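These notes are about the structure you will find just below.
Partial view: only certain chains, each at its native spot in the assembly.
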Amino acid sequence: MTAVRINGEARDLPAGATLDEAVREAGAPQGGRGVAVAVDGEVVPRGDWSGTPLREGQRVEVLHAVQGG
Amino acid sequence: MTVGFELGGRSFDSRLIMGTGGFRNLELMAEAVTASGAELATVAMRRVDPAARGSILEVLEGAGCEVLPNTAGCFTARDAVTTARLGREALGTDWVKLEVIGDDRTLLPDPAELLEAAETLVADGFTVLPYTSDDPVLARRLEDAGCAAVMPLGSPIGSGMGINNLYNLRLIVEAAGVPVILDAGIGTASDATLAMEMGCDGVLLASAVSRAEDPAAMAHAMRLAVEAGYEARRAGRIPKRLLARASSPEAGVPELT
């Protein structure tokens, strides 16, 4: 298992899990339209999600647009 | 009769940009955005909420309004830059309303951090629309840094105080080589009219409409107010005079007594 934080909450993902699974875990819509992801403060383009394995202790932020400003 | 303007290399018919925060629900937001005639509306980037219903993106699309992601909630240049990049990734636009806050009670911008973030984002290819204070020197530095506009506040976000320092706004407008958009502090229609009369190219507001008793009605009032101020400026107002000037002829007055 890999222990990560997704949107501030502790989660255990199966060993070898990749970023797209974390995005799904966060509750993002299928395909992640309108969604962006940062791992440890660095943006990861949508195209790289499935090729990005998660490492122990990483902070994953899964964001979308909301009313504001 | 209001003529559009160029912003970030594109043309807009409406000089009113809507913020989308503070509406009680998406339906009220949709009505108000439509009534405002705005073509551009800001959104914030926040954590995905699985429980959330409705998509603000579809609603704005339906209202014929493009999204402008902001960096609200960022207190450092670094966070603001990352948030801008997340907005670009999520929404497929390289435009950003740049906010770097320096104080959480007043939400006033941090001048040094704002300038640093603007320089970084311009270098990264963004069209940067910075929310700034009414400091004319900072506005100049932001323009020199390559920002596509300067967006000085009238007064703090959501305060509804209007324009606290007309003098600074005047200095900014006189010196600016990019569009000046009054951002933050508008409370009612006359504030927006005054901003346009002062020479602003546009107005950005949220709370004045979203938190009004009747958001759609206030949105329409703001639309008229921006047009009124723009037209009045172009029409060439009369100078202020310290004494009266009769509006009825002084000749031809009868002798009745």
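For clarity, chains are labelled A and B in written order, and residue numbers in each chain start from 1.
Just so it is clear, contacts are C-beta pairs under 8 Å (C-beta built on N, C-alpha and C of every residue); 3 or more make two chains touch, one makes a residue touch a chain.
Small disclaimer: the values here were computed from a predicted structure and weren't measured.
**Student:** Given that a single representative per chain kind is drawn, write out the copy numbers for the whole assembly using the chain labels.
**Tutor:** Overall, the assembly in this file has the formula A x4, B x4.
Just so we're on the same page, only the chains that are shown with their structure count from here on.
**Student:** Report, in whole Å, the distance between the mean C-alpha point of chain A and the mean C-alpha point of chain B.
**Tutor:** 33
**Student:** Under the definition above, what is the set of chain A residues touching chain B in their complex?
**Tutor:** By the definition above, chain A touches chain B via 7-8, 26-28, 34-38, 41-43, 45-46, 61-69.
**Student:** Using the touch rule from the top, collect the residues of chain B that touch chain A in their complex.
**Tutor:** Spelled out, the residues of chain B in touch with chain A are 19-23, 26, 29, 42-50, 52, 55-57, 67-70, 72, 82, 85-91, 97, 99, 206.
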